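After this line comes chain A, so read on.
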Amino acid sequence: MTAPAGTQPDTAPRVAARARRGFLRSALTIAAKDLRAELRTKEALNASLAFSVVILLLFSFAFDPTVEETRALAGGLLWLVFAFAGALILNRSFARELPNDCLDALIAAPISASALYLGKALANWLLLMAVEAVSLAVFGVFYNAPWTRQWWPLAGVVALGTWALTVVGTLFSALTVNLRLRELMLPLLVYPVLIPALLAAIQLCGPLALGEPLASDMMVWVRLLVGFDLIFTVLALMLAETALVG
Partner candidate 1 sequence: MDERNFLYMFYGFLAAWLILAVYVAALVGRERRLQREMENLRRMIEERQKEAS
Partner candidate 2 sequence: MREKMLIVFCVLAAILLAYNLYVILLVLPDEAAQGPIFRIIFFHVPAAWTAFLGFLAAAVASVLYLVRKDLRYDAFAVAVTEVGLAFAAANLVTGMIWARIIWGIWWTWDARLTSMLVCWLLYAGYLMLRHAVEEPTQRARIAAVFSIFASVDVPIVFFSIRWWRTQHPQPVVWGGGSMDPAYWNTLFLNWVPLLLLGLAMAGIRLRQERRRRELEALRRMAHAL
């Protein structure tokens, strides 16, 4: 008996490929939904942006750093600002679904919890990167930092570091969504876990933010960042179901 035109027999590799496509498609749908929701109200985005710009401006005003001082502080300052601004976005990530039982609806939907988690993580990542882009522009102007010379490596490091922040932050956001004191608890839980990634990002962004290329011995930090991202992405995808549903 031949199969109808346009279809093919189900073999194991095909089924697996279809499942993967379905997983990615679900994740992307969720990501698009979250981005659309956030871009309509821009609540978290505005708060995050305002916070990071204000801190950068205040710091420049309060300390009036010289070029050498900026070189020493740039990495740490940028990533502290990104981390705190990120917390504002990450908090809303699952909390947004609480009114009207949206979270229950999402969990009941025919997508895996991992896909739901990945979608939200992707959306958070993009939102946070947008905030960081604007922050970097502000930083470049007010600190006279010529980071555009190294914008390509800088973009890479910022992307990796932001993914680390997002991966852990989104999962813990799922974990703490129903808890009281959620806004306080999320940063307190996320930051210690994130310390290796923050350390790497800070080390790397120090020279890059001032337009200086990375020395070869700094590559160990890139490896650390990539390793951290890989390990925790896998771990988070494995535990997403447990974190959300139980």
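These made the cut because all candidates are chains of the complex that A comes from, given by their letters.
We take it that contacts are C-beta pairs under 8 Å (C-beta built on N, C-alpha and C of every residue); 3 or more make two chains touch, one makes a residue touch a chain; residues count from 1.
Quantities reported herein were computed from a predicted structural model and do not represent experimental measurements.
Picking from 1 or 2, the partner of chain A by touch in this complex is candidate 2. Across the interface of their complex, candidate 2 is touched by residues 168, 171-172, 175-176, 178-181, 185, 188-189, 192-193, 195-196, 199-200, 203, 217, 220-221, 224, 227-228, 231-232, 235, 239, 242-243, 246 of chain A.
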